[in-house]
Structure formats: C-alpha cells, structure tokens
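Here it is: the structure, laid out below.
With one protein chain withheld, the remaining protein chains of the complex are depicted in position.
The block that comes next holds chain A.
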Amino acid sequence: MLFYSFFKTLCSKPVAIELKNDLILTGTLHSVDQYLNIHLLNVSIVSPEKYPQLSGLKNVFVRGSVVRYIQLPSGEVDVELLMDATRKENAVKKNEKKVKA
C-alpha cells in the first residue's frame, strides 16, 4: 500500500514509464490503483518510429505487471517523507510479526 499512496501523491505530474520490453511512454499521471496499474494522459512515445501503430493513442491504461521503471520529476518527491513512511511500515510489520509469534 505504501507505493500506492506514494503514487497517489504524484497524480497530475509528468512521468515516464519504461515497460519491460524497453518501450518508454511519457505523459501525465492521471491515476493509479492497488496493483500499480497506471493511467496516463497525453501520452507520447519516446521512439515513435518503432511503434507507428500507436500514433492514435492519447490516454493509456498500463497494466502494473508490465512496468519496469517509472521515472519521476525529482522536485516532486519528498525523500524524507518516503523514508519515514518506509520506517513506519517496517515497524508496523515487525509488530504484526511479534504479535503472531
């Protein structure tokens, strides 16, 4: 859930998605879901000559399982907040494990 919440804070920011087959899409992050499926608006493809068949696409829904990287604008990411959230999540998980054991 951590990265789901993280990406929700980045909605309407420009991102670049690199798929596992090296296709790179840039666009505005519209929304994301629990599977990290991504909805991108105003997409453009980085190497359009390789993919002429995709010229008619304006908005895409990308299945989370096919994404390799998501490139983010560095100015939009609060790294401290992310680290804190990770530590908290880790602490919660540790407690859960203790309770179970």
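Note that in this section a residue touches a chain if its C-beta (ideal position, glycine included) is under 8 Å from a C-beta of that chain, and two chains touch if they have at least 3 such contacts; residues count from 1.
Heads up, the rule we're going with is that contacts and distances are computed from a predicted model.
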Field: Identity of the absent chain, which is to be given by its UniProt protein name, from "Signal recognition particle receptor subunit beta", "Sm domain-containing protein", "Outer dynein arm docking complex subunit 2" or "WD repeat domain 54"
entry: "Sm domain-containing protein"
Query: Contacts of chain A with the missing chain: which residues?
result: 7-8, 11, 19-21, 23, 30-33, 37-39, 43, 50-63, 65-66
